[in-house]
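Only one structure is covered here, and it is reproduced in the block below.
Heads up, one of the protein chains got dropped from this complex, but the rest are sitting where they should.
In order of appearance the chains are A, B and C, and numbering begins at 1 in each one.
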Amino acid sequence: MSARKTSAKAFLQSDNKSLIIGIALLIVLTLVASLSVEGFASTNNARSILLLASFLGLAALGQTLVATVGGLDLSIPFMIGASNILLAYLFGTSVPPVLGIAIIALLGASIGTLNGILSYRLQGQALILTLGVGFSLVGAAQIFTTFGSQYSGTVFSQVPAWFSNISAINGKTFGMPFPPVVLIWAGLCVFLILCIHRSRAGRALYAVGGNRTAAALLSISEFKVWVGTYMISGLTASITGMLLLGFSGGGFVGVGDAYLFTTVAAVVVGGTSLLGGSGGYGATVVGVLVLQVLTSFLVGLGLNYAAQQTVFGLLILPMVALYARAPHIRYQI
Amino acid sequence: MTAISVRNISKNFGETRALRDASLEASFAEIHAIVGENGSGKSTLAKIISGIVLADGGDVDVLGHRPNSPTEAIAIGVSTIFQEMMLAESLTIWENVFAGSDSFWKRSSSVAEKKRQTKEILERLADCPIDPDWPVSAVPLSVKQWIVISRALLQKPKVLVFDESSAALDLDATSRLHHEMLELKASGTAVIIVTHRIAELVKFADQATVLRDGVTVGKIGREEMTEENLLRLMSATTGHSARAASKEPVFVGERHPLLEASNIGLTDGAQGFDFNLHPGQIVGIAGLDGAGQAEFVRILAGIDKAPQGRVTVRDDTGMMQAISNLSDAEANRIAYVSGDRKKEGIFANLSIMENFGLALYGRHSNAAGVIDQKALREVFDREKDRLSIKFGHRQDKITTLSGGNQQKVLIARAFALAPRIIILNDPARGVDIGTKQDLYTHLRAFAAGGGAVIYLSTEIEEFFNFADRADVFFEGHLFASFEQDRIGEESILGAMFGQSEPVDMSEALEQELPSNIQPQATAS
Amino acid sequence: ESAISELPADTAKAYEGVDDGQPIGQSAYRDWTPRSGPPWTIGYASSYAGNTWRAEGLKRLTEEMLPVYKEAGLIDEVIVTQSDLNDSRQIQQMRQLVDQGVDAIIVCCSNPVALNKAVEYAYDKGVVVFSYSGYLTSEKALNASSNYTLGGYEIAKALIEEAGGEGNFLLVSGIAGAASSESFDTGAKRALEEFPEAKLVGQVWGNWTDQVAQTEVQKFLATNPTQIDGIIAQGSQETGVLKAVLQSGREVMPISLAGSAGAACYLKNHPEWMSHAFQIWPPGDEMELGINSVVRTLQNQGPIIQSILRGVYRVPAEDYVAELSDDCSIDSTDYIQPGIDVWFPNEVASTYFLRPVDPLEWKAE
Partner (left out) sequence: MNRRLLNHLNDLAVPLGLVVILGILAAIRAPQTFTYVGLAGAVLVAAPLILAAMAITPIAIAGRGGVDLSIGPMIGFVNVTIVVWLGGLEISNPVAVFAFAIGMACLWQLLLALIIIYVRISPIIASLAGYMILQGVNLVILPRPGGFAPDWLGDWGWGTELLGPVLYILIAACVLWYLFQTTPMFQHIRLMGADERTAYTSGVNIVAARIMAHLVAGVFAGLAALCLTGMIGSGDPSQGNTLTLQAITALVLGGTSLSGGRGGVTGSILGAIAMYLVFVVLSSFNFGAISGYMIQLSYGLMLVISLLISLLTSQAKPRMA
């Protein structure tokens, strides 16, 4: 009995606090929005929220893992943009679509790995390094595609119907009226959350995020974990970029821009501290849904992009203040 | 006249009641010790005196003030040396020594003057050449310790609070330190010292305030200050002295060494030395700070690679296997426990259970890497009872435990790996006497079961009646080796300072073997 | 002191309802000779290269006009720079072009104020800055384009009427702050005011880029449950807008058409969809208007007015899709362009100059 009580307390006082706050906020937002915006509670709207959420969710997946080990990956938006136009470019060539997709995914993973290796060598500089890699990547990608067509930055080609069906708003999943990407994302969430909590690899994230030296003594290779997270981040970013191509039907390098800080916002609002060792993808999923529902709500209220940004910013502060306040320096001594 | 008088202090950290009813009276020109087990509230009390922690209740009077911040405390003449060394590693030595000496707008003295003073005081204290422009990250631990001490001394404090740090000073350094304290005392300063080194304490403290579970359970004056008294007060339970570990018979095993290190050189080109370890043996490792003993045990544990020479272990089939990295060590069931919990031990972000379990996931997870929580929990319950670890719930964060209990979790983790060799690197550092006694007993039992123990310590009295052999390092190599009855303060100290003849290791091994085969002979 | 009065009556019609920001004073180049040449070097300080429209214009400039003028010994080189919508970069690039010795600079569609000082810097060095498809407010700048305010007005008016004169409308603008984009919106909103039953429920910015327009409209439709009865779109984005509507599963409402072959193809296959289209920014023709005017100015033909404006060009649907082949594709990125001889013939162009001659006939005296 008392044991159960303490275990409940342990649950509450741990990182799950942010999870609970997040879910509460999500519920409140949904209720308020459904009551105040007509048509918000429609299946149509739910579908589009979930669709956009899956994009953000995938983009923020890598960011979450990277943050758990105390890193940051700002190359995500550039990776998204680059994969987006490069895949469009490949669709325009004689390369079979599936192969093209594989190539881009591989590219994503390798760029991620590169990020991982370099930022591992450059401890504490991950933010700026990934930014540099991102700049280079997106610049190179645009130059590359420009040589093909004279349209730099945008690439045109026939996107295979089956591919755009995956992530188009009118896509169908086994005849059901929502695009497969939503299902894919949901599956990925379950899988990843289980991994993080139940598997060695998952726990290794927190070990490294919490105390690198101690982890090394338990022969948990910080290098492998660190590089691994960045590799996944690069991979998921490139997948997001490719899915966005299916969504919009034409390659545009700018599609990633919106994800530069939004992924970080989703991670942070969810409750993964950027310092590493805490949080998890479950938290991020909540963060993603909160942001997406909020967007839809604000648009419904007729607020434009500008106002949305402001509200996001205003949301981050109290959320973080609620669960991620550092103890007063007195108590860190 | 009294410099400090704090009465009936209480302080809670969330759930933890760090102090419940702590009082302390200290007058000028006295050395006043605060003693108590881990987590008994010493540091907290010290932090209250130096304005870091604010008491929840009770009255604080430090030099007639109630300091609310370190800034205030320093202003009124209270200097503090914290348990954890406060250093800006990336800055230079002089900048660290004079940290905070200036006001916001005005320098206390010129840079050149600061460097001069830094050089002067550090070379006196650390007695080695110092360049004030070195970055702190470039100097060894002992010098770092001296840097924080000099910072405090240069503040010319009326009250000096010294929370004994986890960083060990070697013996003559310690005596130099004590000398400094005595000088301060002579100059009228009130010196408050928090330490676990009871034996030394007794030699030079005038007063001692004893804490137990955040309550002041006694104040002992010079005359009745004996280890026995202190220890009795400190812990209701453990009434015995640091040296009084009763020795069970040791394992009688096969003559072949379990671990062999041959021609080891800690720097390449160094003249190599050999080392071996037999089943059932407990080998103590000693040496002045920086004499190479720490590097050596890390090499044995497979953490670092030996610049020269090789380490081999006899596996179950009797084959000798080379140890060159952690996975070799793991494969050959060598476990390592570091004394530097915060840096190399605990995961402050994780629960007690996970801190224990992390090492075992490899063993208790299936091919897909899925962890068998149930099996782990069983192991945990077994080990926690064995080491009698005190905690609330196994899912609580490990930082809710006191340092000593954190250490026990780490040792339990090592035992849980069912190792054949345990290597402990100063595990009792900052750990109270009761915990130490438990630890010795467990290690003894482990050895009796056929395991072997390598035990590095900065407090040589830990070896007495505990180690079967004490190997002493001097200037980067194994300098001398002593059998159980030859293990003594004088012999070891001497060797640590390079006195007495270097023992020819080869013959040392000769005479060692028999004693190892019939330990009873010497024991009875 | 508007110089419109100095223009022939028909030409002056093009200026009705012009954006108040659009400079219409006497041009500073009525009697002006470049610092060198012919042949002249032209700099093109583009601010953005991300869309088909710019690419189409650039193509016309470098692949069609340049050879012609080279042939005629009038232009020997065109230097192109691009600033990713970053003003300080564009300023720097303009100044650098001047220093590199170009005789004229073409800029496109930028913030009407930010470049003014760079324009004057060029003027002082004897270099003329010509803004095509958009305007700069500096009186040292020349501008050439359609009358976008009028265009916006006509296009919106026609679309609202197509939608039955009432309902919810979405406005898809170009690049926020770009002169032509703003002028268009001014006109469009003016038209909306004339229909009390027509409500503007939202505005998104498509950067004159199909992908951006498509994504933005998709997001809008996705997050806006309300019924949309018509979409007023600036040029070279209607294909993206149409695709977004098709994807959203809503039935296709009227959408302004202004030259994109993709959407035009849909019209060809669904003739009932729209009755008309507009040609206010055919990318190539507009660029040609720009470069021709530049050359005329370099030839000291004396532009009368600061802004050379073209009136609105409306086409009935059947003519619009006439030359589209039956196997056309909605994914086409081409443009339907009337061609300069229809859209802005030489004789019309001449009316904007004091001493007009056909640029290619012109002889240096």
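The working rule: contacts are C-beta pairs under 8 Å (C-beta built on N, C-alpha and C of every residue); 3 or more make two chains touch, one makes a residue touch a chain.
For clarity, every value in this text was computed on a predicted model and none was experimentally measured.
Remark: the absent chain touches shown chains A, B, C in the intact complex.
The residue touching the chain not shown here, chosen from A:36, A:93 or A:310, is A:310. Screening C:89, C:190, C:250 or C:314 for touch with the missing chain picks out C:89. Touch with the hidden chain on the side of chain C covers residues 46, 49, 54-55, 58, 62, 79-89, 91-93, 95-96, 99-100, 111-114, 116-118, 120-121, 124, 176-177, 182.
Summarising the interface, chain A meets the missing chain with residues 118, 121-122, 124-125, 127-129, 131-140, 142-143, 146, 150, 152-153, 261, 264-265, 268, 273-275, 304-314, 316-317, 320-321, 324-329, 332-333.
Not every partner is drawn; the one left out touches chain B at residues 52, 70-71, 74-75, 80, 82, 86-91, 95-96, 99-100, 102-107, 133-135, 137-140, 143, 151.
Here is the rule we use: only the chains that are shown with their structure count from here on.
Centre-to-centre separation of chain B and chain C, using mean CA positions: 77 Å. Centre-to-centre separation of chain A and chain B, using mean CA positions: 44 Å. The centroid of the Cα atoms in chain A and the matching centroid in chain C are 39 Å apart.
If you check the complex, the residues on chain A that touch chain C are 37-40, 42, 44-45, 48-49, 51-52, 149-154, 156-158, 168-170, 244, 247-255, 295-296, 299-300, 302, 304.
Residues 49-52, 55, 58-59, 202-203, 207, 209-212, 214-215, 218-220, 222-226, 240, 243, 247-249, 331, 333 of chain C are the ones that touch chain A when the two sit in their complex. Within the complex formed with chain B, the residues of chain A that make contact are 3, 6-7, 9-11, 14, 198-201, 203, 206-207, 209-211, 213-220, 277-278, 330-331, 333.
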